[in-house]
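One structure, pasted below without further comment.
Every protein chain but one is kept in place in this view of the complex.
After this line comes chain A, so read on.
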Amino acid sequence: MHLVADHRRSSMATTSEKVEETPKHRPIVRIGLFIIANTLLVSVVCCIAGVLALLLLPVLAKKTYVSENALLPGSASPMISDQDVSRANGFIDELTSMKLNSQNVVIEIPRRIALHMENLGGEVSYHRFQTQSNKYHPLHFVTTPNAEACNVNKTCESYAVNVVGIIRAPRGDGKEAIVLVTPYNPVNLTQNEALSLGIAYSTFSLLSQVSWLAKDIIWLAADSQYGQYNSVAAWLREYHTPSVDGFDKLPSGSCVHDSELDMSIETKVSDTFRRAGTMAAAFVIEVADRGVEGEQDALNIYAEASNGQMPNLDLISVLCYMAVYEQGLPVQVEKLVSLLDSKWLKFIGEVFETVGNIARKLNPQWKFGIPVKEYVEGSATLVTSLYHQALGVPTGSHGAFRDYQVDAITIEFPLKLSSINRGRQTEFLLEGGRLIEGVVRCVNNLLEKFHQSFFLYLLTSSNKFISVGVYMIAFLLLLAPLPVLAASLCSDAKKSIRESEKISKPFKSWSWLHPTKTIFIVHLWGVIVSLLPYFICQIPNSQPASRLLIWASLSLFILIVLILFFGGCSTHWALLKSVTVSTTFIGLCLMSIINFATAEIGALLLVPLCLMIKPWRLAGKAHSAFNLVLVVIGFPGAAFFVLKSAFGLQNGSGLVEFWYWMESLWAWNSATYIYICMVHLPCWVLCVYILLHPC
């Protein structure tokens, strides 16, 4: 009797609850519900808009401008004289002749450079260092740069000497400095390197005499026989983290080079490490041989540092201003040549141009659209810039400076070495010296560190940029469907659960907890996969291809074990997809802040996959086939090869190349590696899991 009453009571309660449940939501919730109700439309519109906005980026690029007033570019006339240049000429001759005559060039050349610096009135010191081989250590990503201990065996191998010359500023307080870097290889000094040393020499010669200098000038002749990045990085590490107890010092007398170098220098070249103030900016000077006739004689600049960081835009715009308006040298940023004659890019450019023309006809005020050639060139530059940023590997030794918050840039002077003679060389040195002098003078005027202009931008040419406020729109439009889809799937799943089980089950709003378990396990697997190379690298005498295979098979094995032990629970696929999509959204958003380019490329691969994926038993045949294609392309390895072949960058055999690529990623502490292992791969695995879901 009681039981019946109880039952009736509870059934009445449920009916009354159903009546109650007609939602009376707040307006903001109602807007959300409206958007969720139209998920398909929103996803399609947002995705198309995102891709379109990405293609529009070269059109939306703005002209660069010098934002910091203190820089005053071009306000002073260049002071570099023929005397400086002729001394530089002599210096170059001496170096090249030494290369031919002297026996022990590895010692003689740094010594000679030091002597010349000394003669110009600089304080000179040697910086001996040992290159640290880039080994993968899993905790490098977490720890701060200072924490990494350098416990390398001190041997005489892989040991090199940087020569550092410092001019103390007559008007400065010694608290700030500007750095000029000239990488050279003492074992095999090429003419390019000799010329870049010459440019630095001529500038150094002038700067040692001028009275307007307010910041110290450091000239670092970096010994690049073990890689120019390594030498600059070693010097910077020593500069910023002084070793108090001399632990890092090489044991004196143990190395032949060491003692010989000391013996052979008669002047007062100091062996103690000399410092100037904090660095305001750094310029890496290089000379490139443009052997091919007819190629444009333009200055090349490289700015990408590790993890897609860029120097302040002011540095680039000042350099471009000085080069273009003062010296008449055109400046260009590296661009992907193979894209320049791509047909579809031209077609898109034409479309945008016609749209722009129509817009101008309607209203002359609307300045929209750029010529096709400009569009294609802009896109090629943009793609290169995105590629370098996404790799997270610096494009030159300027990258080492960015780790210490110093804005740095590599300037590559063009020269046709085949047609060089005395007159041309003098002219070249004068040109280069003037440019460097002008830029140094601008930076010398700075009162604070660079902060006025952008740090987050993409270049479409040397004088056009896209700021973070513009390119983020494209990215967020692409990403916007993900949370909407997650919310709609979640609410649909709840409804279906409610319908399928007549008794209103409690905790229906917590039903997402079950798929969360699966997703947590897959992400845990991602962490394990990212740590595996540390152990694989310890296997001696293994080939890259076999290492890669070991990595893949071990990962697969661990995944299967984990799924068998923990992930066996069957959940509703829609809920699983909902949680997958939202974790992917969080991962991509995080990555867009760490490294925008990686996130953008990752989003282009993952967003369609996440939106389309459906268990093959539920989806139609065409849909499943399309899903399969997306899954194949979405796999990081496959995506790597597809991109490589699309841009015509194929070299070396596939697997080996892929292993080396991964190795370079972790050697450079690239966040892209973390992204691939902890966001992309788990999401891909979950998508495959959903595709094969038995429903």
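Throughout what follows, a residue touches a chain if its C-beta (ideal position, glycine included) is under 8 Å from a C-beta of that chain, and two chains touch if they have at least 3 such contacts; residues count from 1.
Simple rule for what comes next: contacts and distances are computed from a predicted model.
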Per UniProt, the name of the complex member that is left out, chosen from "Small ribosomal subunit protein mS39", "Molybdopterin synthase sulfur carrier subunit", "Symplekin/Pta1 N-terminal domain-containing protein" or "GPI transamidase subunit PIG-U": "GPI transamidase subunit PIG-U"
Hidden partner chain, touching residue among A:Phe273, A:Phe368, A:Tyr387 or A:Phe520: A:Phe520
Given A:Leu60, A:Ala214 or A:Leu456, the one touching the chain that is not displayed: A:Leu456
Residue of A:Ile586, A:Ala625, A:Ala646 or A:Leu692 in touch with the missing chain, whole complex considered: A:Ile586
Given A:Thr64, A:Asn162, A:Thr203 or A:Gln309, the one touching the chain that is not displayed: A:Gln309
Touch with the omitted chain, as defined above, among A:Val284, A:Leu299 or A:Ala487: A:Ala487
Touch residues of chain A, complete complex, unshown partner: 5-6, 9-10, 12-13, 16-17, 20, 139, 142-144, 147, 309, 402, 405, 455-456, 486-487, 490, 506-510, 512-513, 516-517, 520-521, 566, 578-579, 582-583, 585-586, 589-590, 593-594
